[in-house]
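Apart from one protein chain that is not included, each protein chain of the complex appears where it belongs.
As written, the chains take the letters A, B and C, and residue 1 is the first residue of each chain.
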Amino acid sequence: MKKLLVAFSACLALLSFNTKQKKQRVVFFGDSITEAGVKPTGFITKLSGMLQQKGNANNYELLGAGIGGNKVYDLYLRMEDDVLAKSPDIVVIWVGVNDVWHKRTYGTGTDADKFEKFYNAIIKKLQAKQIKVFICTPAAIGEKTDFSNELDGDLNKYASIIRNIAKNNNCPLIDLRKMTLDYNLKNNPENKDRGILTTDGVHLNETGNNAVADIMYSTIFK
Amino acid sequence: MKKLLVAFSACLALLSFNTKQKKQRVVFFGDSITEAGVKPTGFITKLSGMLQQKGNANNYELLGAGIGGNKVYDLYLRMEDDVLAKSPDIVVIWVGVNDVWHKRTYGTGTDADKFEKFYNAIIKKLQAKQIKVFICTPAAIGEKTDFSNELDGDLNKYASIIRNIAKNNNCPLIDLRKMTLDYNLKNNPENKDRGILTTDGVHLNETGNNAVADIMYSTIFK
Amino acid sequence: MKKLLVAFSACLALLSFNTKQKKQRVVFFGDSITEAGVKPTGFITKLSGMLQQKGNANNYELLGAGIGGNKVYDLYLRMEDDVLAKSPDIVVIWVGVNDVWHKRTYGTGTDADKFEKFYNAIIKKLQAKQIKVFICTPAAIGEKTDFSNELDGDLNKYASIIRNIAKNNNCPLIDLRKMTLDYNLKNNPENKDRGILTTDGVHLNETGNNAVADIMYSTIFK
Partner (left out) sequence: MKKLLVAFSACLALLSFNTKQKKQRVVFFGDSITEAGVKPTGFITKLSGMLQQKGNANNYELLGAGIGGNKVYDLYLRMEDDVLAKSPDIVVIWVGVNDVWHKRTYGTGTDADKFEKFYNAIIKKLQAKQIKVFICTPAAIGEKTDFSNELDGDLNKYASIIRNIAKNNNCPLIDLRKMTLDYNLKNNPENKDRGILTTDGVHLNETGNNAVADIMYSTIFK
């Protein structure tokens, strides 16, 4: 009997050792904003720091998979190599700014219905591998609060599409668009088009990286 | 006493003759929305009806000068022939939808700063001839109320530019953008993109023509 | 000897029965131009007629799989349902006009490098199933011969990309762009922008359908 107990304890120890080894791998999948997230002051780096502070660092490994200029179909085209090949447990998708923006800058934005189709296709492929998928609305193209950022209407439309995608696919939503609008309404009394959460209306400044890290932490790691 | 009465009658006759002569000529200067304003159910036709109803018909003559697809610089290019040649007392300018819309449809919208320059140039030329100028903000490209009409941001920007032009040039403003947004917030609970004040998101339906006629009457003819 | 003859006849009968069964299925995969190809005067209908005339009708079955407005990634998204599900032996891809055109009309054309990636991905999937793939360059957006059709430069660029894709993937090329330019140089002395091979600069008229059927017949069924 004693022997049995010892063997059982050993098993448990081994098991707990194993689970320690089973650090959850989180891949952040997106465009230039995510690409910058792994810089020293980026939101992914901040999330790593927060995990460490809260003694959670052994449970998660955070990886950036952002490439500047990416639209939803770029994510689709490179998801095998850049995400699935890393065998993630969790994927956080943040895309949409370029799908809207490139309409104006290059004439190569993404049709709303195709945006939805590719987004769904990405989620289906990830979920088929038991990967937990979090999705984000695009934060901003311009920070003005009087609804006069040139692409606000279209950006709101795509944010709205993403909210529906989250519902339909049972993905937790990180509503960065709402967070950004709310933050700006409180903190941008001069109706500036940049400098509140972003450096240029799109890419996160220090405050922006903190704000994104906060909302992501509370959604992903709560 | 008789002589006095005769003299008085003569004065009255003269006066009425004079006032007949002094009919104020109002030219509505704009794009396809204004072009449709002179149709049987258009807002200009409705304004004529309202003037008649209120016994004001002898004081004003209303003329339409709208051409489909016009942007601010089209107005500039044809203002001599289509407006000044008619010697108006009042000009109501309603332009801006195509300056925004054509960015997306033809790649030939109007830069915001040039929009302002041409608009100011038109007003200066009119005011130099002692013409009273009323200016309107563009009403809508899409009637959704959740700020997701594709071009809302840019349209709001141009509306905001026009509000400043009004202030700087001392022109009474007819804020059709604000009127449309307010009306839709109250009357478009299903967030439809057309069918409330417009047939297609841009051009006025019956309700829209009435709403525009009302706000214009109270501003121009009060 | 008699027995041998009988056996031989039986073999022949069996053979002819088998070849009847082995009708090659050809799917035409593309946009509105291909969609119209199955109409009574369309190029696919004409190809069927030509096969019949030449006693070739029993060997091929032609199916249209064109949808208006399709770009390369639309083909990619629907290839399982609309092409692979039909188990074709041959697929003829004709796409590219909207990838260029939608840049101007909707701001949602396709980046040149993504165009190539999706095109390659489609071909790989088809070839992996031993399907023979023919690919076409886009014919025209405007038929002017003085190189002043608005989108000529970009269309030539995408045609050039497709020529390279053909080489790299060992796909027979049907160079409709070259055919159209050559035909117009000979037959469009007045530099018209439509009416030579197309009704509107893009979609085939009777002459255009004949010309396309001719070049396709000689490439696919020779």
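The rule is simple: a contact is a pair of C-beta atoms (placed from the backbone, for glycine too) under 8 Å apart; a residue touches a chain by one contact, two chains touch by 3 or more.
Keep in mind it's a predicted model, so treat the numbers as computed, not measured.
For the chain left out of this panel, the touching residue among B:Lys46, B:Arg104, B:Lys144 or B:His203 is B:Arg104. For the chain left out of this panel, the touching residue among C:Val92, C:Leu151, C:Ile174 or C:Leu197 is C:Leu151.
Only one residue from C:Lys46, C:Lys103 or C:His203 touches the chain missing from this view: C:Lys103.
Looking at chain A, the residues touching the absent chain are 104-107. Counting over the whole complex, chain C has residues 103-104, 107, 142, 146-157, 160 touching the chain that is not drawn. Although one chain is not displayed, its contacts with chain B can still be listed: residues 73-74, 77, 102-104, 106-111, 114, 117-118, 121.
Convention: only the chains that are shown with their structure count from here on.
Note on chain B versus chain C: their Cα superposition corresponds to a rotation of 180 degrees, in steps of 5. On a Cα centroid basis, the chain most remote from chain C in this structure is B.
Annotation: 41 Å between the Cα-based centres of chain A and chain C. Taking each chain's centre as the average of its CA atoms, chain B and chain C sit 52 Å apart.
Inter-chain centre distance (chain A to chain B, centres taken as mean C-alpha positions): 47 Å. Each of the following residues of chain C touches two or more other chains: 104, 106-107.
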